[in-house]
Structure formats: structure tokens, C-alpha cells
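Step one of this worksheet: look at the structure below.
Missing here is one protein chain; the remaining ones are kept as they sit in the complex.
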Amino acid sequence: MDQSIWVAILAAGVIAGTPILLAALGEIITEQSGVLNLGVEGMMLVGAVTGFMVAMNTSSPWIGLLAAIVAGGLMALIHAFLTITLRANQVVSGLALTIFGTGLSGYIGKDLIGQPLVSTFKPAALPFLSEVPIIGPILFNHDLLVYISYLLAAGLWFFLFHTKKGLELRAVGENPSAADVAGINVFMTRYVFVVLGGMLAGMAGAYLSLAYAPSWLENMTAGRGWIAVALVIFATWHPVKAFLGSFLFGTIDVLGFHIQNFGIMIPSFFLKMLPYIITIIVLIVVTRETKTRRVATPEALGIPYNREER
Amino acid sequence: MSSMPMVEMVSITKRFPGVIANDSVSIKVNTGEIHALLGENGAGKSTLMSILTGLYRPDEGEIYLRGLKTELSSPKDAANKGIGMVHQHFKLVKSFTVAENIMLGLKGEGMIIDRTSIEKRIREFCQQYGMAVDPAAKIWQLTVGEQQRVEIIKALFRGAEILILDEPTAVLTPQEAKDLYKTLRIMTRQGKAVIVISHKLSEVLEGTDTVTVLRGGKSVGTVKTELADEQELSRMMVGRHIAVSRDKCLIEKGKQILKLQGISCLNNRGQLAVQGISLDIHAGEILGIAGVAGNGQSELAEVIAGLRSVEEGTKYIDGVNHTQSTIRALVDAGVSYIPEDRMGTGLVPSLNAVDNYVLKSYKKHGWLMDWSRVKTQTQEVVERFSIKLASIASPVKMMSGGNLQKLLLAREIMADPRLIVAVYPMRGLDVGAMEAVRKLLLAQRDAGKAVLLISEELEELFALSDRIAVLHRGEIMGIVDSCTATAEEVGMMMAGKRMLEKDAM
Partner (left out) sequence: MLCNISSLRFEKREDVSTTMILLVPILSVFCGLLFAGLFIALTGKNPVDVYMLMFEGAFGSQYGISETIVKAIPLILCSLAVALAFRMQLWNIGAEGQLYMGAFGATWAALSFPEWPASQLLPFMVIMGALMGGLWGLLPAIPRAYFKVNETITTLLMNYIAILWVDYFVYGPWKDPKGLGFPITAPFSSGAILPSFGITRIHWGIIFAIVAVVILYIIQNYTKWGFEIRVSGESAAAAKYAGMNYTRNILLVMFISGSLAGIAGMTEVSGITQRLQHGISPGYGYSAIIIAWLARLHPVVIVFVSVIFGGLLVGGFSIQTSGFPAATVAMLQGAILFFVVGGEIFTQYRIRLDRKGRSL
């Protein structure tokens, strides 16, 4: 096996990992605020279809992307209203979001299936960086959204752990009553970050329909939203670890297509199972680990905040 | 120093649906003074202070800060006006460092956190008050006393002129409590005012300058501490004289029920919580366990009840080795456990009284549950123990704390146990409910049951127990006869001083 195949696989892994990374980053900030949103899959689908539809009509992938971000944010706003204001069960509300998003995207996108998209995000090699051997082609020879996802991962890491607002966000997720006493608006913080998280999920969906595929297919996320939710646990709510994790999952995802090149004959159905199986195994291993160590699971995750019930 | 009081609350009235929490209460706190707000649970202390910290708005009455009439619209507003609060349950983010907790929500800092600079500032600031704390330490690594210090620093760092502490010594050892009052004294010397909410007479008498006593939402009076004595304050607080003295001192020991030999166990984090504990309890006696909360009491109770596994040692009940028994086997052997967490462990909040009544005896039913019988039994018990509830069919979370505890005790007593393990059974109850629980426990002792009573209130332990064992860092410092022992002796042991061999019984 020569090196160029591996470079090609890893480069494809980065691309396949990008939607998972974007969605996971969104879920990280959502969960850091103490809200669990299992609607990632639904928000991604709505983002994907909206992005595709708008990009097709405006011939601009950027406007499509923007529309996808707005659509993801609006979906998340439903979840925010239900869980923060109405204190609804976060698990069920997230599931409702996924079911609704799946249906809505299928409904809107019925006539878009199989339509060609002229204006997509095209790879743009970064000067100098893309020429570094091995690393260059793997990391720096993609479309702009991939680079944006790098910046977002790094930026969110800095935001969460080195800025005051990030500290406040984590305080809201860890101990909302302490944050409240410190004069932080718990409700507002949760609203803002649940919606921002949804925007990132919308962006993740747009990446699939505008850059990765680029086309619209019903249920085109194929469980990536759920893998992103699992990735958040794998990454222990840390954006940089989420980047590494998405790279790993992306690579496993594309490995299926390439494994036949190596002369290994496994039915494609089993190869397609691989990302799901690996996700489950990783989840089990990581959860076992986190039980013995003290890790940064937001302590108030999943618990609605009610000032009167202190 | 000006004669103007730092805070003055005049004729404050606050009503909640069905109750008047504060009925025209007035209080005046001067600069440089430690002012105690004394009263039983439910006397209205917390409500009054919640008004001062901007959490509630008074229905009537006025607040003056340094003579100026002030409206406190929110906790933030109150904090900005120099009112700082140290809550009984600390408002700290455990996974954050001390410095991160202090700067949380602080105005006038840059957007980007400069850890070194803020840690340096905190260190310097602490020296002013003679408090030592490592700003880079994570909260969960600190002792309870240190966490409290962080809360105080947090308030002062925000420019608090008036510091309110809610039951500050509840979680401290006697020595830590002394240190706390030393710190408070330094603060008042620097021109701050301190308000301490408490229901402990001894603490108030030793540490404070002025006492305002509240009872039933009304202010009973304000006195200079140096002119007050224990009897007077206690009468003001309770309204009548309550006998906390013992009813009998000589007990004839019954049969040995529980025997622990060299018991050790781990806490939830896998550290040793209880080590090498040996004790026994006989029929017709109450053994009290004294100690500052978090010294292995809860773990000890769980080990006896079988909720926590024994690492080392043996446990006998009625002479039978039950070291490895399951919870179910222990229930069948007659072990009754009144957990610290009433709502959630002892009772299921969203289920009704009938379900909760049968929680531990359901196994005695056949394949199908005989609900009509359980309903009748529950109804009988509700009447016999005069438990107040809307209906036996509504979720128990609607009931008051005292009635919940009565229901829990009733269930356990009706099971006719051999041994009752009661963990903080009076915590958070009002005076009436406390007395009911006290009577129930004494009646059980007189009926020949063995009772293990865990409490952090020394007065309560002395009044109820026949013997008192003191726990410190998971070890027994000594076991004393409560008729002959003094509070000082027990206090010393709570702080970790082992009892001399000759006193041991």
C-alpha cells in the first residue's frame, strides 16, 4: 500500500468529518449551557434542505449557507422554548425536533431530490500550507467551510476556557443557581447558546448538501447528527478533542469505500455499519472511563432551571 | 465612625400564599457590628434576608442603607449596593478554581481571562483579612471550611460592606467555627457590618455583638449579646420553655441488636469514608452519632442498611452475621433506615402516599398486589400518626416536610423493626414537627427497639441519646454516656481529639 492512498483516505476523512465536527461543536456549546439537544439530526436535515434550496435559487452557496444557519437556529429556538421556558423533558423534546426535522426536510425537499447544483463550495488549496508534505494535502486542500470548521473549533476552545463569557456559559451549565447569584442571566444564556448550537447544526447540514454531496437526498444525514451527539461525550465537551474525534469518525466513514481497494472483500452493508458500531463501542469505553475520572460533564445537564426550587 | 446605622429595615411585611413570613419586622445593624438573627426554622429569618439581598420585594416596609432609603430590585442590585450573602448551600461551581469562581460575573474585567493577574490580586486581597486560600485550587479539592472562606472572599471582592451569613457554622468543626468568627471580627474592625443567621444559642452568645430574635415571622426583640443569657434567648426564640434535659439516665441494657466490628467502607469517590468502626447498640437504647457533616456518618448508616458494601470488618444483627447481606435481607432482619434524603430515597416524590407506604413491604404481597388492603392500611396510619395530606392518592411531593417525615417514620415503625437507623431526622423541620419526630423516636426506644441517631445538633443528641459516639474523618473518637459527658468533651472529639482510654465504656 503506498502512501498516497493513505493521504487520500485521510484527506477524505477530514471532509467526511467536517459535518460531524460542526454539529458536535454546536452540541458542545448547547450542552455546556446545561441543555441537552437530541434534535441535531433534525436540525442538520432542515439546514441541508434549506441551504440547498436557497443556493439553487440564488446561485450562491454562501447565501444558501446563511439560510441553513438561520433555519438551524430557528429549529433550536423551538427546543429552547420548550425546554427552558416550558421546562419540558429535554430528551423527548429533542426527539420531537428530530422527527419534525426529518419530516419537514422531506416535505420541503420533495422536488429537489436529484436536482443538480451548479454553485457549490469548491476546494481551494491554502497557499504554502497545502504544500507541506502529507499534512498539506490532508488538512489544507479543501473547501473554505473545512477551514472555517478548524477556526471554529479553535475559537470555541479559546472562548470556553479563556474568556469571561465562556466561563459564564460553563457556570450556567455546571451550577445555574451559582451563576444566577453571580448576576448571570441563566435563561438568556441558555437561549443564546441553544440557538447558536442549532445554527452550527444547520451549517453542518449545509455542508452535506452544498459541499460534501453536493445534492439533496431525503435523510441524507444518515445518523451523522447522532454520531455528533456521541462525539460530544467522546470529546468530553472539549472542542479540540471534538476535532480529533470527527477526524477519526470521518476516516472510519470513508474507509468503507476504500477498503475494497485493499483487496478485502466485505459486503458493503457491513462496512456501512462500521461508523455506528464504532460509535457505540467508543461511547461505552469513554463512559466507563469518565466514571472513574473526574471529567467536565456539565453537572446541570438535562435539568431545567427553576429559581423557586433551589 | 458615624452613628448612622449601616442597614435599617423598618416594619417589613412579606406575605406568601397562606402565610405571613414577615410581620412588620424591624432590624438595625451598625457598622462594625456582628449582628445575630436568631430564630427557629420557619421564624422568617431567611425571608427577611432574602428581602435584604433583593431576591424578594417586601409587601410593606422600608429599607435604609446608611440612612438613605433604598429599593433593592434584584440580587444583582443588592450586590452592587454592597450587600453580600454567604448561602448555607454554597453557590460555587465545583469544577472551577477559586479564582474563576470569584471573577464569575464580576464587572470591569476584560473579556479575556488573565489568570495570573487575577490570582495575584486575590492572594493580596486575602492577606488584608488574614485569610489563606489558594486561588488556583479547584473548589472540589477544598474542605467545607475553605469553601466557605471562598464565598466570603467572593462577597468582599465585589465590595460588600454588609455580609450576611446563613447558618455559617452548621458545617464546621468547633475549631473552624472559631476561626470563622476571628475572620468576621477582622472584617468588622475594617468597617464592615456582619449579619449571622443562626438558631444556635451558644454560637450567638459567643460570637456576636447584638441579637435580634424572630419568632413566627415577628420580631421578638433586640438585645445586646453581653446583656443576654441562654435562658432568656431560648425563651424569646421558642416562646415557652422546652425541656431539653434528659428524662431518664439509668437504662437497663437490653439484648444486643447491632454489633459492628472493625467496619470500613468507601465513599462514592472510592476513598475510605469509614475506617475500623466498632460499636454495638442494645434493645431499648438510642446511640447518637455526633460529628460535623461529611465525616462518614452517611456512609456508616448506608453500610448498616446494606446500601453500601463493607470493605472490611463484620456486621451482626441479633447475633447473625449480616456482613454480606442484601438490602432486602436486612429489611427482613428488621433493619429500618430513615435516610438523609427523604424525598427521592426514602420516599418517591411523584408517587402517592399509598405507593410510598408499601414501598418496602410490597414483597410480602402475592403475585398480584392487594391494593385495597394497602389503601386501608395507609388511611389508618395517616390517622394514627396525624399526618396531614390532601389525599392519599395525590403525589407526596405536595406534602410539607414535617408530614413527609412523619409518613416515612410511620411506614418504618409499622414494619416493627429491630433497629432504626435515623440520619438527620430533624433537619429542616419546624418546631412542631421536630417535637413529633423526637417523641416518635423516644417511643420506639421505650418499646425496646435499638435506635442509631445521626445528628449534627449536639443539644438534640444530648436530649435523646443514651450514649454518644463521635465520628471524625471516618473514625470513632470515643463513645460517651450522654448523662455524664459534657458538650465540650464531645466538641473536642468532633475536632479530632481522641478520648482518653479511661473514659471509654
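By written order: A and B. Residues from 1 in each chain.
By definition in this document, contacts are C-beta pairs under 8 Å (C-beta built on N, C-alpha and C of every residue); 3 or more make two chains touch, one makes a residue touch a chain.
Since the model is a prediction, treat every value here as computed from it, not as a measurement.
One of A:T18, A:S149 or A:T279 touches the chain omitted from the figure, and that residue is A:T279. When you scan B:V238, B:L279 or B:V348 for touch with the missing chain, the hit is B:V348.
When the omitted chain is restored, the residue from A:W6, A:F81 or A:F257 that touches it is A:F81. Within the entire complex, the positions of chain B that touch the omitted partner chain are 55-56, 73-74, 305, 307, 326-328, 330-331, 337, 339, 341, 344-351, 355, 358-360, 362-363, 365, 367-369, 371, 390-391, 394-395, 398.
Take chain A: the residues that touch the chain left off the picture are 38, 42, 78, 81-82, 85-89, 91-93, 95-108, 110, 187-188, 191, 218, 222-223, 226-227, 229-230, 233, 267, 269-270, 272-273, 276-277, 279-280, 283-284, 287-288, 291, 307-308.
Assume only the chains that are shown with their structure count from here on.
Averaging C-alpha coordinates per chain places the centre of chain A 45 Å away from that of chain B. Taken in their complex, chain A has these residues touching chain B: 162-165, 167-168, 170-171, 174-175, 177-184, 294, 296, 299, 310. Of all residues in chain B, only 75-76, 79, 85, 87, 89-96, 100-101, 103-105, 109-113, 140 touch chain A in the complex they form.
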